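Every protein chain of the complex appears in place save one, which is left out.
Residue numbering begins at 1 within each chain, and the chains themselves are lettered A and B in the order written.
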Amino acid sequence: MSAWRLPAVRLPGVPESSRRRVNLTLGAAVVVVLVLYPWFYSMWLQNTLTQWLPDTSTAFTILAFTVMGLGLNFVVGYAGLLDLGYVAFFAAGSYVAGWLASEQFPQVSFILGGTAPHGTPGIHLSPWLVILCAAIFSAVLGVLIGIPTLRLRGDYLAIVTLGFGEIIPQFVNNGDNIAGHNVTNGSFGLNGIDGLGFGNSVHSALGFLPANFLNEADSRWYYWTALLLVAITIAASILLRDSRLGRAWIAIREDEDAAGAMGVPLMRTKTLSYLIGAFFGGAAGCLITLQASSTSPTAFSLQVSIFVLCMVILGGMGNVWGVTLGGILLAYVNYKGLYAAGNTFNSTFGTNVQIPEYSYLIYGIAIVLFMLVRPEGLIPSARRRAELHEEEEEEIATEIAEGAAA
Amino acid sequence: MSILGIGLLALVAFWLVENAVKNFNQFLLVTLNGITNGSIYALVAIGYTLVYGILELINFAHGDVFSWGAMVTYTIGVSWLGVASKSGVGLFALLLVALLGAAAFCATLNMAVERVAYRRLRNAPRLAPLITAIGMSFVLSNAIAVFYGFNYVSTNPILPQGAIFTIGHQAYGWDKLIVLLITFPALAGLTYVVKRTRWGKAMRATAQNRDAARLMGIDVDRAISFAFGLGGALAGIGGFAYLVYFTQGRFDLGFRIGLFAFTAAVLGGIGNIAGAALGGYLIGFIENFNSGLTWHAPGPNWTESLVFILLILILVFRPHGLLGESLSTRS
Partner (left out) sequence: MTDNLVETRSLRKEFGGLVAVDDVDFAVARGSIASLIGPNGAGKTTLFNMITGAYQPTAGEIVFDGRDVVGLPQHKITELGIGRTFQNIRLFGTMTSLENVLVGMHSRLTSGVFRSVFRSPRQRREEAQARERARELLAYCGLRRRVEQQFARNLSYGDQRRLEVARALATDPKLLLLDEPTAGMNPQETRAFIDFVRKAREELELTVLLIEHDMKVITQVSEHVTVLDYGQKIAEGEPSDVTSDERVRAAYLGTKALV
């Protein structure tokens, strides 16, 4: 089975080889549209569909959250561990951005390829490096959280992760006075965070590469960075899924005891899923904060963890493409769709219902409905479908066999 | 119990004694507050433990049933019956009506949630009903917002204002006493129902061994519904107590209180009713000692973290809680 196999578009009567070509062409088209989106939006679509299409800043947010969904997919989708505190990694990545790219620590003055002007107090690393540091810090946090947590079963694991998801924001909120040091600036959050950019030297050499993304007219450069991060995360997901580690994760999800008996080291393997999931969650969180230029504890709540979980459920737990699609869809609904729908609703019916306020009512209903009716998600992996439904098994077996023969 | 556990307890005991010595009045008051708040946690915790005992499901939405209890109390008591402006025997009669209304509503609500969301998933992989419960929690809490808005709903004090007795400069009033007056009979009634009635026995049998219960002719679906109804009623009573005490309510009330109550249930031994009550009071003490005592207390900013750290410690080191039995197959 090719590692890069896209979900088969079902065209009846079309032979497998042509189907493959159609898939690849469709895939390429999608990529082109995504990359060129900022131009499409500003040049042609803005006037006609501006109500329903997200601007580059919103599109950026959508993609960044999709990265989080893909990150959580390692934990929930592959290893089958219900993590309800994923927001902790978002927070970790976000605050690393604040620590390493703002004036938070004026006692130090350390600039290493940062986008801040010379002589600015505080630590200012190159923001690309900051993203990497955020991801690593978050991964370490994931391992630490995993130590007490991963020895627990199913629902207890869920509750404990939820506990961590609550504790960490509280630490952040109270972090303006940890043994006399202001680490997180408490409820005020961190501000004045540097933007992403290529720096002045690169900009002087190659004019089209901006020195600081924040100075651009719109968020297209952030958007492209997020798109790149999504691609990296998807690649990592697929490469790991079809490897020794991926098989170990799925075995654990299926039957933990049997997996252990077959020589899979349970704690280590589960911790790896946490580590990798946290890595991407931290990267996404950092990226979001570099665009927003500030962060505060109010952004980190259980709702965010559930929101990201919803993406994974919607996408069909474990299915990379499904989670990508589910993530984009759900984030779109949350950051644009509901607002547009609300406006249209209100202007049509002359009401003043703030539909976005009830977003979590809608997501809650969606979760319940999906679990009851279609737990395998929008685009289930063949595997997941087999897991949850008794029918259609022969169909799936044939599909796989065809795929293997091709 | 390990050396570490004993050491920690000794430390806590020492801290309590120090505080008591330094300011006894404050200590006494804080203890009383602990019992009061603890009562509410106990009522909600029992609901968690009843459902977990019979289904091995953490009913995430239980805290939100409690929120509904508070809001329904407001609607029936304050909006319809106008208790905020009544007094004397008439007041207590009306409050009783509100109490029964809240209990009945929440019992029905909890049973409906089970019927709609959980029943179909009884044989699904373990995580499915848990995820559904999370979804249900959001549905219930936001449904409150649909009817009552997102802001606090508050009322003038309902109960007579004066202090029943004072400790130092602090007063212990009717609003707190009523919580105890409601809780103790409720707990007594619960004990009777669970131990003496047919349905209580059916519920306990189903919790111990579902197949055997079925073979004995027990309608397992009804027994499970009963557990949900009972738990819901208690949550409703807890909600009533909360509203009457704090005179305000909000759609997201149940989140924090629900998590504390769940911690209480786990602390006492999940599945064990007496444990849930005990756990509830312990959490009440922890909350109030932390925010009320002055000598080296972390302070109210840290209450949630303390409770969750406690939850994590219990689940890692003593998952069967204080009163539960150790049932591990590994040593």
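Things to note:
In this section, a contact is a pair of C-beta atoms (placed from the backbone, for glycine too) under 8 Å apart; a residue touches a chain by one contact, two chains touch by 3 or more.
Owing to the predicted nature of the structure, the values given are computational and were not obtained by experimental measurement.
Touching the missing chain, out of A:Met68, A:Val130 or A:Val264, is residue A:Val264. The chain not shown here is touched by just one of A:Leu206, A:Leu239, A:Val353 or A:Leu369, and that residue is A:Leu239.
What chain A contributes to its contact with the hidden chain is residues 1, 236, 239-240, 243-248, 250-251, 254-255, 257-266, 272, 276, 383-384, 386-387, 393-394, 396-397, 400-401, 404.
What we mean here is this: only the chains that are shown with their structure count from here on.
Taking the mean of the C-alpha atoms as each chain's centre, chain A and chain B sit 35 Å apart. The touching residues of chain A, counted against chain B in their complex, run 80, 82, 84, 148-149, 151-152, 154-156, 158-160, 162-164, 166-167, 170-171, 173-174, 302, 306, 309, 313, 357-358, 360-361, 363-368, 371-372, 375, 387.
Contact residues on chain B toward chain A in their complex (touch as defined above): 56-58, 117, 120-121, 124-132, 134-139, 141-143, 145-146, 150, 255, 259, 262, 266, 301-302, 304-305, 308-309, 311-312, 315-316, 319.
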